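Removed: one protein chain of the complex. Kept in place: all other protein chains.
Order of writing sets the chain letters: A and B. Residues in each chain are counted from 1.
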Amino acid sequence: MTTDSTTAVHDAHDDHHPTEKQYWVVFVILGALTALEIYWAEAFREPGGGILVWPLIIMMVIKFLLVAGAFMHLWFDMKILNGKLFTWAFMGALVLAMAVFAIVFAAFEFQV
Amino acid sequence: MTDVLDENLDDANVFAGNEDAVDGDGHGTDDHGHGGGHHSSLGLSNMKLAMWLFLGSECLLFGALISTYLLSRARFIQELLAGNPNVTSTMPDFLVEEFQEAGSVQPLFDIPFTSASSFILLMSSLTMVLAHKAVHEADYRNSKIWLSATALLGSVFIAGQVYEFTAFYREGLTYTGNLFGSAFYTLTGFHGVHVTGGIIMLMSLLVLAFRGKLNQDRAETVELVGLYWHFVDIIWVLIFTIVYLIP
Partner (left out) sequence: MAITERPLALPSGDVVEPSRPMGILARPRNAANWLTTVDHKKIGIMYGAASLFFLLIGGLAALLIRIQLAVPNNSFLSADAYNQVFTMHGTVMVFLVVMPMGAAFANFLMPLQVGARDVAFPRINAFSFWVFFFGGLMLNTSWFLGGGADGGWFNYAPNNGIAFSPSNGIDYWNMGLLIAGIGSLTGAVNLITTVLNMRAPGMTLMKMPVFVWMTLVTQFLLLFAIPVLTVAQILLASDRIFGGNFFNTQQGADPLLWQHLFWVFGHPEVYLMILPAFGIVSEVIPTFARKPIFGYPFMVFSGIAIGFMGWGVWAHHMFVSGIGPLSVTAFSVATMFIAVPTGVKILNWLATMWGGKLTLNTAMLFSIGLVTQFTVGGLSGVSHAIAPSDTQQTDTYYIVAHFHYVLFGGALFGFMAGFYFWWPKAFGYKMSEKIGLWNFWLMVLGFNLTFGPMHILGLQGMPRRMQTYDPAMGFNFWNMVSSIGSFILAVGTLVVLYNAIVSSIKWKKAGRPDVGPDPWDGRTIEWSIQSPAPEHNFDVDPAVESLDDFWHRKYQPDEDGKLRRVHTGEEIAQPGNGEGVHLPAPSYWPIVLAGSLPLIGYGLIYNLWLAVPGGIIMMMSLYGWALEPADDLDVDDHHGDHDQDPDTDHGEPVLETV
């Protein structure tokens, strides 16, 4: 677990950050996804139900991962020693939140 | 309210790049025996680790708020469709009819408008990473430009939210009226407060930048503000879909 901190820290700062172009590409994808979301919400409003909701949720998750991975550097932190800890701390909290509140909703759902 | 404080607390340690840490990452290891420096066991920056932990805790906060919103909206629609007079009397008739007809609160929202402000917030995330990159690469001219752009885009978003709240209030959705009003304004308002906190941090960074104090060494400070900013953006990604798009 113990590492030579000096090297690790410098690695984190020097090597693994994406280029400006990559940031722009991510941004364009995000913008396109947002446009698609709006289109989808409009187009499938009438039938509603699963065909409306699930694609929207999937797109939301992709956007989430794109921002967290690229802009918040999680993909790049994954490559440095122990940098995964950031991902674990954050994603762990996220999974915990989703699980706990899913159970809360389930409890409301099955409240006979 | 707490959260404003929480977040400002972070902001306090972050924006001036003040390594509160006994050993920030920059200090690294001191090999000369007695030194004040201390090993960083994982080779990570204390500040960054702390920021991620704080954001993890924020996940639970927004998780609880979003859940409250979803539950409250469901109960509100249920009561509205059942024609509960306590609920229908809290809004103007046309709004009640629109909601009842759609079976959702969707008619209230102005999707094109909100889409635009969502896009603006997404764009501010891009300018934020570019600002960090510029500071990191000691490109101080561009860092000022991108920081200003981020703060500006954030302010536009907040202005949009203020406009939206005013519009909804005029249409007859009040905070104290019914369950949906309370839940909607609380959730989006909480997010707005977070954005405002972020803008304050960005402005503070800008002041430092214009005084020439935001040099390459402080790239991590910008990164930390960035992490917070992107997190707020991510929350909006969730809110946009869950609150506005999915009925």
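Following the convention adopted for this analysis, a contact is a pair of C-beta atoms (placed from the backbone, for glycine too) under 8 Å apart; a residue touches a chain by one contact, two chains touch by 3 or more.
Since this is a predicted model, take the numbers as computed values, not measurements.
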Chains on display which the left-out chain touches in the complete complex: A, B
Touch criterion as defined above, residue of B:L61, B:V96, B:I111 or B:L152 at the omitted chain: B:L61
Selected residue (touches chain absent from view) among B:L49, B:L95, B:L153 or B:L173: B:L49
Where the unshown chain meets subunit A, residue by residue: 1-2, 85, 93, 96-97, 99-100, 103-104, 106-108, 110-112
Residues in subunit B touching the chain absent from view: 1-3, 5-6, 8-9, 11-23, 26-28, 30, 32-42, 44, 46, 49-50, 53-54, 56-58, 60-61, 64-65, 68, 71-72, 75-76, 78-79, 84, 86-87, 90, 175-179, 181-183, 186, 190, 204, 208, 211, 213, 215, 217-218
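Methods note: only the chains that are shown with their structure count from here on.
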Residues of subunit A defined as touching subunit B within the complex: 1-9, 12-13, 17, 20, 23-24, 26-27, 30-31, 34, 37-38, 41-42, 45, 48, 52-53, 56-57, 59-60, 63-64, 67-68, 70-73, 81-83, 85-86, 89-90, 92-94, 96-98, 100-101, 104-105, 108
Complex contact set, residues of subunit B against subunit A: 25-26, 28-29, 39-45, 48-49, 52-53, 55-57, 59-60, 62-64, 66-67, 70-71, 106, 111-112, 115, 118-119, 122-123, 125-126, 128-130, 133, 136, 219-220, 223, 226-227, 230-231, 233-234, 237-238, 240-242, 245-247
